[in-house]
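Mind looking over this structure? Questions follow.
Here the complex is missing a single protein chain, while all its other protein chains stay put.
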Amino acid sequence: MSVRVAVAGASGYAGGELLRLLLAHPGVEIGALTGNSNAGQRLGSLQPHLVPLAERVLEATTADVLAGHDVVFLALPHGQSAAVAEQLGPEVLVVDMGADHRLADAADWERFYGSPHAGTWPYGLPELPGGRAALEGSKRIAVPGCYPTAVSLALVPAYTAGLAEAEAVIVAASGTSGAGKAAKPHLLGSEVMGSMSPYGVGGTHRHTPEMIQNLSAAAGERVSVSFTPTLAPMPRGILATCSAKARPGVTAESVRAAYQKAFADEPFVRLLPEGQWPATASVYGSNAVQIQVAYDEAAGRIIAISAIDNLTKGTAGGALQSMNIALGLDESTGLTTIGVAP
Amino acid sequence: MSVRVAVAGASGYAGGELLRLLLAHPGVEIGALTGNSNAGQRLGSLQPHLVPLAERVLEATTADVLAGHDVVFLALPHGQSAAVAEQLGPEVLVVDMGADHRLADAADWERFYGSPHAGTWPYGLPELPGGRAALEGSKRIAVPGCYPTAVSLALVPAYTAGLAEAEAVIVAASGTSGAGKAAKPHLLGSEVMGSMSPYGVGGTHRHTPEMIQNLSAAAGERVSVSFTPTLAPMPRGILATCSAKARPGVTAESVRAAYQKAFADEPFVRLLPEGQWPATASVYGSNAVQIQVAYDEAAGRIIAISAIDNLTKGTAGGALQSMNIALGLDESTGLTTIGVAP
Amino acid sequence: MSVRVAVAGASGYAGGELLRLLLAHPGVEIGALTGNSNAGQRLGSLQPHLVPLAERVLEATTADVLAGHDVVFLALPHGQSAAVAEQLGPEVLVVDMGADHRLADAADWERFYGSPHAGTWPYGLPELPGGRAALEGSKRIAVPGCYPTAVSLALVPAYTAGLAEAEAVIVAASGTSGAGKAAKPHLLGSEVMGSMSPYGVGGTHRHTPEMIQNLSAAAGERVSVSFTPTLAPMPRGILATCSAKARPGVTAESVRAAYQKAFADEPFVRLLPEGQWPATASVYGSNAVQIQVAYDEAAGRIIAISAIDNLTKGTAGGALQSMNIALGLDESTGLTTIGVAP
Partner (left out) sequence: MSVRVAVAGASGYAGGELLRLLLAHPGVEIGALTGNSNAGQRLGSLQPHLVPLAERVLEATTADVLAGHDVVFLALPHGQSAAVAEQLGPEVLVVDMGADHRLADAADWERFYGSPHAGTWPYGLPELPGGRAALEGSKRIAVPGCYPTAVSLALVPAYTAGLAEAEAVIVAASGTSGAGKAAKPHLLGSEVMGSMSPYGVGGTHRHTPEMIQNLSAAAGERVSVSFTPTLAPMPRGILATCSAKARPGVTAESVRAAYQKAFADEPFVRLLPEGQWPATASVYGSNAVQIQVAYDEAAGRIIAISAIDNLTKGTAGGALQSMNIALGLDESTGLTTIGVAP
């Protein structure tokens, strides 16, 4: 008994990654694939790595085309999901891979995205406290942003265990696919190869309020976040270096114990053995999160570092994991912790 | 009913890629993993992307350790497979991922490898004419070299169809993993990033006689090969640009028809639609071969270009595909044509 | 006594590289800088590496703006140079970094560029036989294409010495800056990092007739060229692997002697010691050409491989070198053979 799935936005990086994963998922049947400016084109010319779907032709993103599926994934530009979702019945599982339904605070949404708030859906990060329960049986899922996924998993255990002050400093490096497939001069290979550069500095990146939301929920108080994203010369991957001042009494042992407890039963989170640090290469193409944590006594800070694949666990893999939970399937179906390396 | 598999050389790139694939193969159970200088170490510290095997400890590469498996893969340095293989019984399927048993001509072996010839085993390139038949039921398999895999698939159809003169010119670019995991200064990231460089120029690369062997078999006459390998700034992938003078009467249509016929039923070879050319990114981590061919009338040459992942179809995937055939399993089990892109 | 120089097309890669070199040239004063869609913008926002010119503002590319300079460099899209050049007086040295005035054969131009032929100017490759004489005192210079620069220097000695048959096979890898700064999806960092791919296969690349022109002039007969360019995951650099069948009687010694003779007095060409092969990293940012040649006796072919920086020797450095000759300056002024490595 197979679930029939449609993907809106199949020509982009998030849509392509989702299709890569869906092709390996034994319980789904791939239905309609839609694009916008690419409607009418063969998928083989847009996503040449998806050989089994090469002859499929993209359709327009309309309610008619998306109708008649059990699950609809929306891999659309921010601000476009709500209008499409409204036309899909309440019995359809709608998984929004854009930002539209992530934020609980309408004012945050309006400040960072400049449009009316579309509402808040159950949040697709099962590893958060209470995360799975929120997704079970749900018909609407808001897939987290890639940076908030990496950052929340790195710091939530410290906040849940009451180990850290409510001020986090985060510097994260992302591969260029995080910026999408739209051709912009600063994303040309000639520009990015051999170069590291920051952007969205000083709290202006749209993922900032989402991080604050997640960390504050774990801390039970408002956590301030200084977030600096940087563009790294690689196609995929996020390395998030996160730190916060340790509360009095914290020790290296109490920090490690908190992280071991938090991730003991998580199928996709691997707390590395002491002394081993994550690398994005290890999670390339996988849904795994590799994490390490240290307590820097001299500086008085807890440093937690996570590595994910921004397109897999950070977007399409996280979406599929949440779909599995919502549908009552085994959470790991169609997903792997094994990276493609070197 | 699961096949019990041992991997000798599990700490290297070929061994690691094989394990990545074996972990997704439903019909195998992973038994002994051996290393040489790394014996005694946790696999998690050597291959951090192979999360499910992180706690496995490498053993020494001995006959005792390798005994009791249905299949033994040898991912050893060239010249070391024969001695190990001799100690394994005739009922064990031995898959040699090294060069030892590829060449039929002992003089070729001795000239290029400088040691006594160990003999010739059935050759693990099922897409060659008669390739599958040679592997069915076999207990010994010689996995082709990565360059010969890419080059043979690109040019054999032209020779089988009698379209090309017996002089081929090949320039291929390989990702750095083709050079293995041994730390050498010229393979440092600082040296290879941003740089293209040739090596083994002028017919000195050890894969040259293997290409000659395959192309000559297809042509029914000795084919001379000018082969220039180059090192490209990427971890994986081979792009082989192969050409040969067209025989009189050749047309663009006859060339295309020959390639369509050759690959019509091949599960892993994709002849691209006209006008689309292969890119190594499209086959990253997959067992697919993407090929395009053109007839340059002005220059009078047939140009065939193939892209493979050197570690997958070029080594470990090809090995697994051949194992499947030898064991009577579906040839595609545990393998995919879907690349990880971008 | 300083030469006053204008640069039309200062916002692109070729224009930016030229400015980098001009800033280090003791005999020039940088005058007008023009752009097209970028007119009115600060150079600092477009070329942030050119710190001393950061506050300069781009003007429109008009005859008025370009008037009053001793030298005008045209780094414009192909087909636009002729119209601008016509408006500049005969006393102005005009250096066309585009393709418009390279080809002697009008039919070739029309077939490959699809517009009327603008005429032929002295060709800016001093290392060709008679190359310097053609440039001395000239007021018009056609800068060669990047691929023809690399390929001609690699093969002309073989043809001049009568060592090679008149059929050349060339496979060249270029960094992405060769494709320019226009934002196209297939040039995004996400697409090109980790990927090698061919383009313009089968004699369709516009640099093909230019190579044929140069090699035929050296050979004294029409040389056919099979040329396959490939895009490599690096910002700069061309590695050209060129070969041709050796004529009867050729030996390794006669090949080497011909190349030693050809380049003995060339300030920018380095024939490497035997056994050492060129790498693009070694010529990064330099005007040097590193070359090695071999005779593959088994295949009966001469293989010559050159490495250049496509933006320096391949474009802006070659342009400046030719300007120096035309103006009677020391040919090496403002240029270096020293690469930036690693």
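A, B and C label the chains in the order they appear, each numbered from 1.
Everything below uses one rule, namely that a residue touches a chain if its C-beta (ideal position, glycine included) is under 8 Å from a C-beta of that chain, and two chains touch if they have at least 3 such contacts.
Because the structure is a prediction, the values reported are computed rather than measured.
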- Item | Left-out chain, listing which of the shown chains it touches | A, B, C
- Note on the structure: Touching the hidden chain, out of A:57, A:107, A:182 or A:196, is A:196
- Message: So one chain is hidden, and I want to know which residue out of A:23, A:39, A:257 or A:294 touches that hidden chain in the complete assembly.
- Response: A:294
- Item | From C:226, C:286 or C:322, residue that would touch the chain that is not displayed | C:286
- Interface residues of subunit C toward the undisplayed chain are 13, 16, 20, 23-24, 42, 44-45, 47-52, 54, 177, 181, 193-194, 235-236, 270, 272-273, 276, 279, 281-286, 288, 290, 336-342
- Item | Residue numbers in subunit A that touch the chain omitted from display | 167, 169, 171, 173, 175, 188, 190-191, 193-199, 201-203, 224-226, 228, 230, 232-237, 239, 241, 243, 245, 277-281, 284, 292, 294-301, 303, 305, 307, 342
- What subunit B residues would touch the chain not displayed? 13, 175-177, 179, 181, 183-185, 187-194, 233-235
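In this section, only the chains that are shown with their structure count from here on.
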- Message: Angle of the rotation mapping subunit B onto its copy subunit C, from a C-alpha fit, rounded to a multiple of 5 degrees, please.
- Response: 180
- Query: Approximately how many whole Å separate the CA-defined centres of subunit A and subunit C?
  - Reply: 45
- Message: Residues of subunit A that contact two or more other chains, please.
- Response: 13, 177, 181, 193-194, 235
